[in-house]
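One structure is given here, and the rest of the page talks about it.
Shown here: the complex without one of its protein chains, the others still in place.
Chain IDs A, B and C follow the sequence of writing; residue 1 opens each chain.
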Amino acid sequence: MINVTVYNEYVHELEDESIAAVYPKGIHNCIADFLGKDDDINVRTVTLSTVEELTEDVLKETDVLIWWGHCAHEKVPDEISERVYNQVMCGMGFIALHSAHFSKPFRRLMGTTCSLCWREGDRERMWNIMPSHPIAQGIGDYFEIPAEEMYGERFDIPTPDELVFLGWFKGGEVFRSGCCWNKGLGRVFYFQPGHESNPTYYIPEVQRIITNAVHWAAPLYRQLSVECPHTPSPEAAFNS
Amino acid sequence: MINVTVYNEYVHELEDESIAAVYPKGIHNCIADFLGKDDDINVRTVTLSTVEELTEDVLKETDVLIWWGHCAHEKVPDEISERVYNQVMCGMGFIALHSAHFSKPFRRLMGTTCSLCWREGDRERMWNIMPSHPIAQGIGDYFEIPAEEMYGERFDIPTPDELVFLGWFKGGEVFRSGCCWNKGLGRVFYFQPGHESNPTYYIPEVQRIITNAVHWAAPLYRQLSVECPHTPSPEAAFNS
Amino acid sequence: MINVTVYNEYVHELEDESIAAVYPKGIHNCIADFLGKDDDINVRTVTLSTVEELTEDVLKETDVLIWWGHCAHEKVPDEISERVYNQVMCGMGFIALHSAHFSKPFRRLMGTTCSLCWREGDRERMWNIMPSHPIAQGIGDYFEIPAEEMYGERFDIPTPDELVFLGWFKGGEVFRSGCCWNKGLGRVFYFQPGHESNPTYYIPEVQRIITNAVHWAAPLYRQLSVECPHTPSPEAAFNS
Partner (left out) sequence: MINVTVYNEYVHELEDESIAAVYPKGIHNCIADFLGKDDDINVRTVTLSTVEELTEDVLKETDVLIWWGHCAHEKVPDEISERVYNQVMCGMGFIALHSAHFSKPFRRLMGTTCSLCWREGDRERMWNIMPSHPIAQGIGDYFEIPAEEMYGERFDIPTPDELVFLGWFKGGEVFRSGCCWNKGLGRVFYFQPGHESNPTYYIPEVQRIITNAVHWAAPLYRQLSVECPHTPSPEAAFNS
């Protein structure tokens, strides 16, 4: 069983009727709903108003943390971002969606600005450039998102360990839309689609990719802490 | 002309006579001396007691910042670490030496704990596994460091973009001793040798590697800031 | 069920009594025996004298091909090496053991000389530098091989996509001993231990690593062929 925690700041949906029309129960519950159809996944949700629930204990029990945030990144306490970072170091998986490129924990993990170019809605075609990757299973050569906020290069990220998807936008831009990193003992996946005003998280391919990513990011090995140990000489031990 | 700033916390040399005997003018001046022999390099030095000299203006004029720190990482103000990080994003080169693996700016850039295993002095043999790399020019298949603190795996760093040197220690350990990353617009090099009690920075190969690394890390392209711009559609521009 | 084919040239064991004493049934059967204990793995073996059994049909049914060769690389027909290469492109996993660094299919896949330095037997300590990797599961910080042929850097391989193990040799060398690559749709793992005169394949950690590697390299996605298709404009299709 994979324990997934979905964090969504849940601000747009409450403040804007047009957004609420797209995600009546919030983006977090939309994601929880489709993940919940996978018998191997157990989901809980957290929002900005309940962000203090992301205690060390909850994070230690979380195999994969999914993060959606946009207008309220700064309201997430630094301490909680640091907790998330620490658990990724110890093995927890982390999936950053769309505007979470600018969330505190993602920027902390990347060590870069995570800056990009952006523009209002456009049509996107998502190309699968690594069909052998676990996250790409069930996805064809490409699929389409009729309306999505444009995120374009240069995306200021460290070189991805694996680049799985490339986004094409009708307006003329490209984007490294699906990127994997090993960070500490944890696995991190960034996936670009999912603006709050678009029904992106209802698209079957998007649901499949996020579900695949949960399986991929679930830790095989987890530590309680990462330390810098003083060690005796292994050679000495070898000789004894 | 490459403007290099060498930061050394300069604490051990002042507090411990045996360290002062190795580096009478401090590690920073030892490094400044050998770099100064390169006609293309202009060096200034900063220590913990003068760390406020690392203003934004000084960092903007710095092509490559070299960092040595060990016992006083926490005394470097967060604000200065953040300034360093910002300039690397904009293109400044950064070279972290030995125990600077735990310095604030290096950890900030890596986004990992940078933890490792360590042990008192041992003999090290440094293997050159990428002889075509600019930083490895003039270095043979390997060279030896008669006495060096042991730094061993697992070194908790993100996958290096280029792995140039591997360290072998007589006591039975190995280490990714020379690692390169592109971070933002800047180039980062970590080089493991250089414990304060060992005369490592007098070894010709070590001096050559650090000098090579300065040339490698000097920016070809530098920005004043990295932003996340709202853009018109390039396609629209293309059509006009 | 994962279908594994183990190729061993099986020459040393037949020609040299001291080798036969280590692997009485041949290296291939030693490997087949420990893999066979895994209920999810189905094994067949092939040797140089039966190498023609590596038909296209057999390779298409093979999920992971393990290769051990040393003195008879040149006796493997080019056509069979090319068949192996083609199936890796289509998704078959490939595990090259020890002196298979110089085998035809491995060199074909790497596109480099795969040259290294070598020396008669030495003690090796194998360091696990990526404990979160599927292939490293069940392996501690390091394990020891009392006697193994020394393989040392520079190992002329393309940058591994993932570097899982580093070998330390008492005589003073280091080696990238466990390396992963994505090649075409297939996954490739190179693992350095396993000289014919040493009982290396009886070591539990070695068996665990090879078993883990079989699971890791088994394809999630496989094609019948890889082509370079002429395509209509997807945009045109999108508009229609």
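FYI, a residue touches a chain if its C-beta (ideal position, glycine included) is under 8 Å from a C-beta of that chain, and two chains touch if they have at least 3 such contacts.
Predicted model, so just to flag it, every value in this text is computed and none were measured.
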| item | value |
| --- | --- |
| Candidate in contact with the missing chain, chosen from C:Ala72, C:Cys117 or C:Leu220 | C:Cys117 |
| Touching residue (missing chain; options C:Met89, C:Ala147 or C:Leu220) | C:Met89 |
| Among C:Gly26, C:Gly152 or C:Gly178, residue touching the chain not depicted | C:Gly152 |
| In chain C, positions touching the absent partner | 85, 89, 102, 108-113, 115-119, 122, 150, 152, 156, 158-159, 161, 170-173, 181-184, 226-236, 238 |
| Chain not shown, touching residues in chain B | 91, 123, 125, 130-132, 134, 136-137, 142, 144, 161-162, 170, 182, 185-187, 219-221, 234-235, 238 |
| Contacts of chain A with the absent chain, listed as residue ranges | 125, 127-131, 141, 152-155, 159, 162-163, 166-169, 172-174, 176 |
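Definition applied: only the chains that are shown with their structure count from here on.
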| item | value |
| --- | --- |
| Maximum centroid distance from chain B, chain identifier (CA atoms) | C |
| Interchain centroid distance [CA atoms averaged], chain B/chain C, Å | 37 |
| Centre distance in Å when chain A and chain B are each reduced to the mean of their C-alpha atoms | 31 |
| Contacts with 2+ other chains: residues of chain C | 125, 130-131, 162 |
